[in-house]
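Only one protein chain is missing from this complex, and each of the others stays in its spot.
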Amino acid sequence: MRLNSLLSTTARWARAALALAGTVLLTGCDLNFWRMDGHQSTIAVDGPVARSQRDLFYVTCWVTLVIFIIVGSVLAYATIKFRARSSADEHAEPPEQGHGNPMIELGLIGASVLALVIIAIPTLSAIWYTHDVPEADKSNAYDVTATGYQWWFRFDYPNEQIPGSGTLNTSNELVIPAGRPVRIQLRSVDVIHSFWIPKLAGKVDMIPNRGNFLWLKADAPGYYWGQCAEYCGDSHAVMRFRVIALGPKEFNDWLNQQMAPARNVTVAGAAAAKPQFASYRKDFKQNERGWSDRFELNPLDSWRAHQEVDAKGEDAALIQQGRQIFNAKSCVNCHTVRGNDGSGINGPNLTHVGARTTIAGGLLENTPEQVARWLRHPDQVKPGNKMYYGVNKMAGYLKLGDDGFPVRDQNDNYVPNITLTEDDITALVAYISSLK
Amino acid sequence: MSDHAASTVPGAHAEENKFQIYVQIAMLLAVITGVEIAVIGLPFAKWLLVTVLVVLSTVKFMYVIFYFMHLRWDKAFCTILFFIGLTIAGATMYGLIRLFDAPESVPLSSVAAAAADVRPDLA
Amino acid sequence: MSSTVTGTIDHHHDHTTTTGIPNKKLLMWAFLASDCMFFGSLISTHLVYRLHPPPGNPVPREVFDVPLTSFSTFILLMSSLMMALAVNAIQKGNLKSMRFSLLTTIFFGSIFLGCQVFEFTNFVHEKHMTITNSILGTTFYTLTGTHGTHVAIGVLWLIMMYVRSFKPADTGAHRLWFFRNVLHVAVMVGFVLSAIFTVLAVVHTVQAGESVGAFAGQNLALVAAFVVTLVAGVILARPHGPVQFSEVNAIDVESMGLYWHFVDIVWIVIFTAVYLLEYL
Partner (left out) sequence: MDATVKSHFTTKEEHAPAKPLVFWRPTAKTGFVSWLTTVDHKKIGFLYGLFALFFLLVGGAEALLIRLQLMVPNNTLLTAQQYNTMFTMHGTTMIFLAVMPLGAAFFNIIMPLQIGARDVAFPRLNAFSLWTFVAGAIILNVGWFLKDGAPDAGWFGYAPLTTKTYNPTHATDFWVLGLQLLGVASIAAALNFIVTIINLRAPGMTMMRLPVFTWMTLVTSFLIILSFPAITIALLEVMMDRQFGTNFFEVSNGGMPILWQHLFWIFGHPEVYILILPAMGIISEILPTFSRKPLFGYPIVVFSGACIGFLGFTVWSHHMFTTGMGTVATAAFALATMAIAVPTGVKIFNWIGTLWGGHLSMRTPMMFALGFIWMFMIGGFSGVMHAAAPADAQQQDSYFVIAHFHYVLIGGSIFALLAGIHYWFPLIVGRQVSDFWGKLAFWVIFVGFNVTFFPMHFLGLNGMPRRTFTYDGNMGWNTANYIATIGALTLGTGIAIYFIVMVYTFFKGQRAKRDHWDGRTLEWSLPNPPPEYNFAVIPTIHARDAYWYEKHHREQIAQENAEHAKEDEAHGGLHMPFQSIYPLVASTGVLIGAFGACYHKLIVALIGGSVMLIGVYLWSMEGAEGYHIHLDADGNIVEDPHAKH
């Protein structure tokens, strides 16, 4: 029979495949697609909110797995047992034409309901738990406001008011106190975004004209990966951010540093090697498979290293020149460097940008090369991005028409607004890196 | 070809003079409309007036569908069919409107939210 | 089942279908069930925005004009009555009476539309509420406008049905009947439109306190169109021998009636939910 030969062929292939898979696993080749310990794992979690969500997931998983095994076994048994083994069998007298059995039906319905109750109870308790900070912990909570922009995040610290210039704010890297509940108000200025730090808590959307809210807590100091989780246009995929949780002392130091105005560099010094930190490597070309996040330091230490001012390596003249260009090239229209120049709010606050590990919405590593790359071709790094195409009728690298959209010339090419020479870029990079 | 072979004698409905019924119902509906307009001026509690208005317009609604649209004289299936739609639409409308009442769902721009009495967590 | 219809028509049961309910009636009811959801979504949109208005939204009771709306509600109700009578008439085979009732329904429907046009222009020009300048304007005009569109479609349908009742029994003997029919529809539509706008012009003249002469001078074309279509309508409606419209078509009129009544009940809901509740 054709069928039988096919089956045995299949079986042969299946055995071969299994053997292959086994060998691959034993030799340690990275075929384990089921690994769930990445930077954005929802399984290897580091906070109570994410933990309660994961535990609930386990409950649903086990309950359905058990049902699957039971129902599956019956199904498999029936399929094998009652299979027609030959074509004669197929055309044998039809079996008894039975029509059903109410008792079995009711029993199974009851069993299903029971299974659902097992899932429903922890679901309800988790809904209430994840909704707001537990009463006992409320007094200890810290407040932050996160606002989504196409395609970056802005973070405000309503508890920290800077005399004369309002609420402390920063972008793309959220620093929170570890071990304390953090209440995050979620806002959006344009389209819908979603705020998601898988290891700390499930996501909540940032919806225009809606005051959403999320709470989370980091068990211990650490460095976490976040991601916008609602499709928000061209660069949704690279709308990322980082969360840094710090102990009480370190958090306070950081706040103090942030409250201070931007550095104004006037002294020169000698260079020192900086630790490399591979959040985004441009040599990370296609086809590089596998787990490859080999930090030279642990990520939190990498972040700490970024906080340190390395006055010796700086060229004050270059930095001053960068600052001038920053003003002249209208960067100030969109960016604020508090204490120095500008009060723009369409782009990230750059007051202490040099102290972040990443730029451009968690996409690029904050190194001079990457900053230069960003300034050279923001559109190529981050498709559609607003620094290039302009935002709220504020022109970026391109000239805008009255309708707020970039204009084109007769040849259908965009008309530039900001043009930077390589020298400009070098100076700007020096300036930006100096802002710690 | 039908299961429901002639239970109806030709002309079975002829004796009903619908003309009168229609005119009477139209008058009734006009009166109810008048009452509705009058009700909004009365100095009673708001919930009471809302209830009265809702009841009165439901009554109008029912009169139109059962008499003008002859559901009363038609096979029950037409009524069922329409009420499936009406019920699902009504329940969905109700659910949708109620969803926006939850404090979490009040829009930031709304007058109430601006007064910050609905979303204490924003204050 | 005989292919030529003989004897008395049973209006409510059709023995060629399984349930005895005529297909067209069933179709219409199913459609109306669907339309409940349609208007339900639209009305909820309006109500949700009404319950949570942004600051600076116009206050509805300062915009609305209850006497006018009550009047048009009443008119729509009367049109519903006439529609019911039209169905009643054709079920009894009374073609003349049906035509008369249809014409009155068309007439009332047009008045309703005229009121709405008046209301909209009034709100825009006097109350400065446009469809773009506030959320109230947006939802109000969209909701009542969609309802108005339903009414307009209904009027068109009524006109087509009315004209169809003139289709000659022996189309072979009247070679040009089809073109006459098309002309008839056009004339009726023209009449309704010119009637609506003539009435609006009259109201405008009265409000502005102008003279009859000024009115005629400014709206000559409108008045002329009104008169011409009126005359043409009367001429076209003269009897031309036996027609192809009888009790068998009652179901067509009835389905149309269901639609028309539904539009009326939607207005019942809108009248309460959109207008009256604002005054509490």
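In this document, chain identifiers A, B and C correspond to the written order of the chains, with residue numbering beginning at 1 in each.
To be clear about the criterion, contacts are C-beta pairs under 8 Å (C-beta built on N, C-alpha and C of every residue); 3 or more make two chains touch, one makes a residue touch a chain.
Every value quoted in this text rests on a predicted model; they were computed, and no experiment measured them.
One chain is not depicted; across the entire complex it touches A, B, C.
Summary of contacts with the chain left out: across A:41, A:145 or A:307, the touching residue is A:41.
Residue in contact with the omitted chain (choice from A:144, A:176, A:218 or A:238): A:238.
Although one chain is not drawn, its touching partners on subunit B can still be listed: residues 1-3, 77, 84-85, 88-89, 91-92, 96, 99, 102-105, 107, 109-110. Panel shows subunit A; residues 2-3, 6, 10, 30-43, 50, 52-54, 56-57, 59-61, 64-65, 67-68, 71-72, 74-75, 78-79, 82-84, 89-92, 94-102, 104-105, 108-109, 112-113, 116, 119-120, 122-124, 126-131, 150, 186, 190-192, 194, 196, 198, 201-205, 207-210, 212-213, 225, 227-238, 278-280, 284-293, 383-384, 405 of it touch the chain omitted from the view. For subunit C, the residues touching the absent chain in the complete assembly are 1-5, 9, 14, 16-19, 21-24, 26-27, 30-31, 33-35, 37-38, 40-42, 45, 48-49, 52-54, 57, 131-135, 137-139, 142, 146, 156, 160, 164, 167, 170-172, 175, 178-179, 181, 185, 248-249, 251-252.
The working rule: only the chains that are shown with their structure count from here on.
Averaging Cα coordinates per chain places subunit B and subunit C 21 Å apart.
Taking each chain's centre as the mean of its C-alpha atoms, subunit A lies 56 Å from subunit C. Mean C-alpha position of subunit A lies 49 Å from that of subunit B. Multi-chain contact residues of subunit A (touching two or more other chains) are absent.
The set of subunit B residues touching two or more other chains comprises 106-107, 109, 113. Those residues of subunit B that touch subunit A in the complex are listed here as 104-109, 113, 119, 121-122.
Considering their complex, residues 1-6, 8, 10-13, 18-19, 22-23, 25-26, 29-30, 33, 36-37, 39-41, 46, 49-50, 53-54, 56-57, 60-61, 64-65, 67-70, 73-75, 77-78, 81-82, 84-86, 88-90, 92-93, 96-97, 100-101, 106-107, 109-114 of subunit B touch subunit C. Contact residues on subunit C toward subunit B in their complex (touch as defined above): 1, 7-8, 10-13, 15-21, 25-26, 29-30, 32-37, 39-41, 43-44, 47-48, 51-55, 66, 70, 73-74, 77-78, 80-81, 83-85, 88, 254, 257-258, 261-262, 264-265, 268-269, 271-272, 276-277, 279-280.
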